[in-house]
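The chains shown are only part of the set, and none of them has been moved.
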């Protein structure tokens, strides 16, 4: 098992992480990655630890990725969804969390529709808190698994040209990725419909392009965002067809990218909306590797934070 | 632990299985059956394996039977229901399944309302797929546990007279059982209201009777089907009372069967609709043994398919 030099109690945002912390997570994930290819996909690292999943938004891939990661570390995973919780009885989120904490979990994974909920919990709980997505704010383990996937493919993050395309304003995936990629020395270009582009986005240190073609030109990495159809009605964008015609990643639009470009998407994909199926399933796509790597990265995060607690306190 | 000569990646239908495959499953189930009577109801066979349950239809007994089977084999069981899944976000079933597969499960158990979904997944996934019921198509583990229950009671399947009574047309249980019983050399008579009897059913190799009395005459085994009240409104059959009066299995109607007849029902039962309570709870009923045997048969299926993977590939 990897030695841990991890100090922080929580993983709430990418913003504020140091380069060394990111490298420690990615290196640890590397050492866990091969566990999935063993017949016995299990290490004893977190045997007898209690990890709680609090998912206040529906989720398949993220909650299952954490659950599988926890079980492969031999931890006990106990999961709650909002539907079955005391929140239905009007209890405050903080009381719910404090009550859960009184049961002595080692770590809580939380997804919530409102930005800042994970931080609020982390400030009040003694145990570790991992943000599994909070509103349009951050989704740090997604950015870490994206970085891990890019690094495995390209051997590095520094100096890469990365295009991020879609609804930048409402995407926690975009926000976490921009922070992480810039921290690690990549160059980031964003593109998307104007109503989905935050004012002053340039001040984060990214380039802004006005079309998918412009954004992908010479890109090493293209990261497509999910158009959150459940969020927008027809109000923000005239039609899905039009979105596809203007912004979707198609084979033709990919022509300007580097020859060894890789395509990422956090899923779930809207095929024929933000991405053409031939690209999603094509030779440059690393979308399923992202999912596989997600388990390894989450194993690393659960491992580092949980074991930090004993040593640090 | 039993040696495995199992070759097939998936268990999707009974149709297409060979006799030797059925016998291997039933013999393996026999060796797992006594695990449930031990104080420590667990064997280490699938330790560190990840098994996924994808239940797109509500289910208590089937999903819990698989979950208990998985845990008694020491596997990690991770379960999804449609409500909490990305399907709610419009993702295609295949993308959901591919994503789950990227997390490196050894096997996926799937129940779905549409026939053919398990096969579609099996064709696209590298891991094993077990059909836990697909629409009105097949429910192979149910037929296997029924056969296991009959064989334990009668010592054999060959030459037995089996009556299957109810909504034959819409029953995956009936379809899987007919294939399995005929394969193993039993004789099958079906009965039910005419609108619930498939045209040309005789071509499957079964006898057709026009009443419950006729069907059960000289039967060794009577298998009652659940009237799927949630499927039919009042449209197909005038009234539940009338169904009971004409087709239900009552003590009186059972009189013509063999003296040592056994009664099966896949559950959940509609007491007073397709079966009288005194029969369901009576001396010939093996309905609760079916449930108990279900765990052993599913242990066998999970065991054989999961361990096949290593050896076959």
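For clarity, chains are labelled A and B in written order, and residue numbers in each chain start from 1.
The rule is short, and it goes like this: contacts are C-beta pairs under 8 Å (C-beta built on N, C-alpha and C of every residue); 3 or more make two chains touch, one makes a residue touch a chain.
Quick caveat: nothing in here was measured; it's all calculated off a predicted structure.
For this complex of identical protein chains, the structure file gives a whole-complex count of 3 copies, while the figure shows 2.
The working rule: only the chains that are shown with their structure count from here on.
Residue ranges of chain A in contact with chain B, taken from their complex: 36-42, 55, 58-61, 63-65, 67-68, 71-72, 81, 229-230, 267-271, 288-292, 294-295. By the touch rule above, chain B contacts chain A in their complex via residues 47-50, 52, 76, 78, 80, 83-92, 95-96, 98-104, 310.
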